[in-house]
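One protein chain omitted, others in place.
Letters A and B name the chains as they come in the text, with residue numbers starting at 1 for each one.
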Amino acid sequence: MKLTLPQAKTLQQIANIVSAQLVGDSALGDTPIYNVATIETAGPGSITFLANDKYKQYLATTRASAVILKEQYAALSPVNALVTSNPRLSLAKLLQFCNPDVVSTQIHPSAVIAESAKIGSNVRIGPGVVVGEECAVGDNTVLHANVTLYPRVKLGKGCLVHSGAVVGSDGFGFAVDNDGSWVKLPHMGGVQIGNNVEIGSNTTIDRGLLDNTCIGNNVIIDNLVQIAHNVTIGNSTAIAGCVGIAGSTTIGSGCLIGGAANISGHINICDGVQITGASSVHNSITKPGVYSSGLPARENSMWRRNVVRFMSLDAMAKRLRKVEKSLETS
Amino acid sequence: MKLTLPQAKTLQQIANIVSAQLVGDSALGDTPIYNVATIETAGPGSITFLANDKYKQYLATTRASAVILKEQYAALSPVNALVTSNPRLSLAKLLQFCNPDVVSTQIHPSAVIAESAKIGSNVRIGPGVVVGEECAVGDNTVLHANVTLYPRVKLGKGCLVHSGAVVGSDGFGFAVDNDGSWVKLPHMGGVQIGNNVEIGSNTTIDRGLLDNTCIGNNVIIDNLVQIAHNVTIGNSTAIAGCVGIAGSTTIGSGCLIGGAANISGHINICDGVQITGASSVHNSITKPGVYSSGLPARENSMWRRNVVRFMSLDAMAKRLRKVEKSLETS
Partner (left out) sequence: MKLTLPQAKTLQQIANIVSAQLVGDSALGDTPIYNVATIETAGPGSITFLANDKYKQYLATTRASAVILKEQYAALSPVNALVTSNPRLSLAKLLQFCNPDVVSTQIHPSAVIAESAKIGSNVRIGPGVVVGEECAVGDNTVLHANVTLYPRVKLGKGCLVHSGAVVGSDGFGFAVDNDGSWVKLPHMGGVQIGNNVEIGSNTTIDRGLLDNTCIGNNVIIDNLVQIAHNVTIGNSTAIAGCVGIAGSTTIGSGCLIGGAANISGHINICDGVQITGASSVHNSITKPGVYSSGLPARENSMWRRNVVRFMSLDAMAKRLRKVEKSLETS
């Protein structure tokens, strides 16, 4: 697909928009650019980008008028190059230029906004959205269709909440009665969310029991993520799709939580931790670094043989110890 | 956060509400209590609680007027103690006192209720809720905003369904046609849900093929749980977030299914089984107890070395056997 620019720009104007350096003959700066396209599909009049090394194979044959890329690839480009140390950031700037923000508050008539909710300026609220009592929605925040905010959810400025997300539902907390039945702990806290937070489609974030569930600034959360009651998440942490975080856990700033990972309750994860996809975190982590427990799929018959052995790994370790002892004493 | 009581109560009145024993000078019973707070944030006029041993470190320094706790901690409390064998149950009673139930049916005008649906008394139905034909919603049940009940879903009394939950969608059942394409099996059963069941946000429960999917009484289900067609779940079973249960599986009463666990189809899990978080259950379980398969995350470089070895575990076991044989014959 080609994304047409709001109006044609010269290559030099594009370089300015994306904070990149036009390499080569300065006369090239007048080349007109009409659209943005991926490196495989771009044609004359397109600006494209090499933001992921996995796609460098396409550079030699691109038909774009120009490519945004790192300096190391500039010499390999068959077409004009816009050089930057961060092509992905340049691409973000270019797409944001193509997609200007709304400039006034727009609330769809089918949205249900409680009387006591405070709605900032330049807010966009889609159809079917529900905003509960005592909620706050900061300036420039967008709530897409069918988002539900329970009472006492405070969203900062510049947030983006995708469709079907539910923020502020009751935490999953119960007492056990004498007859073994569950007795509900009514959750009376709220949810406090910082500025520039993105929340994915059908993601769920529960309210706290008495205190708030807290999400810092610039946190990005993908689709179908579950964040339980009284969780705290530090600034600029990224949480990929299908992650579950159990109650009262604290996650630091600048963490990367890979897709489908799950994190137990009542633990602390320090700043700067990366959890790789599908890992299970059972214990607190006090040192920045990369942590994993996911196992990669292999051909099933081989996998099954290894699983059978895993199920007697303790016995195997004891047998090895016995062999070692026998050799020590022989 | 401090949760203000509907009206100030004396400590003795609180003791009565929460079925606990006021320990110490009976004159203390007149101490006025204005709010509930966590043990770290409570101040004078607050009642707090020690319901999870992980927080006992905060007891010595709490500034609350009184603490609900177990007898074993009473002597360590620097402030008045309300002693009970089940502080979590006392807390539930206290919060329920602060959060009285609605006393008449309230149906939001944007909810869409089918003509043939039966709605009990004191039912609360939020904005955007859809209740299909031949549904039943029992007395005192709450459907939060944007819940969808497909036709033929029967909910008992005192249930609580959180936003975005979908109950009664088609089971994932298909036949394979001669050309290899999928042919839909229309699902004609319904969903039968008992009394006092809680269903979390964006959880999905499918209808049965011909018979009903059945959820017992007092079952509690967290957010983003998937319960497939024709599953049966016994009374008072708890299912934490992000769990998936495949079709036609039966789970007994009093089971605890940990977060992000997944359970295969067409199997039976007996009463009293606990599945720890992120475990995969492939086979029927016939004996109560705790079952696991989740692996805890470790530092990535160490993890990767062990995974490489796992991939040749069968070969390793054979090598060990060979070593053992060589020692036996030497």
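Keep this in mind: contacts are C-beta pairs under 8 Å (C-beta built on N, C-alpha and C of every residue); 3 or more make two chains touch, one makes a residue touch a chain.
All values reported here derive from a predicted model rather than from experimental measurement.
Q: For the chain that's not shown, point to the residue among A:Thr10, A:Asn223 or A:Asn268 touching it.
A: In the complete complex, the chain left out is touched by residue A:Asn223.
Q: With the missing chain put back, one of A:Thr62, A:Thr141, A:Ser163 or A:Thr232 would touch it. Which one?
A: A:Ser163
Q: Please identify which residue in B:Gly45, B:Pro87, B:Gly138 or B:Gly189 touches the non-displayed chain.
A: Missing-chain contact among the listed residues: B:Gly189.
Q: Pick out the residues on subunit A that sit against the missing chain.
A: Residue positions of subunit A that touch the missing chain: 1-3, 36-38, 41, 51-52, 54, 86, 88-93, 95-96, 98-99, 108, 110, 126-128, 144-146, 160, 162-164, 196, 198, 200-202, 218, 220, 222-224, 236, 238, 240-242, 254, 259-260, 277-278, 294-301, 303-304, 307, 310-314, 316-317, 320, 323-324, 327.
Q: Tell me where the left-out chain touches subunit B, residue by residue.
A: Subunit B touches the missing chain through residues 110, 112, 128, 130, 146, 148, 150, 164, 166, 169-170, 172, 174-178, 180-186, 188-190, 202, 204, 206, 208-212, 224, 226, 228, 242, 244, 246, 262, 264, 266, 275-276, 279-283, 289-293, 295-296, 298, 302, 305-306, 308-310, 313, 316, 319-320, 323, 326-327.
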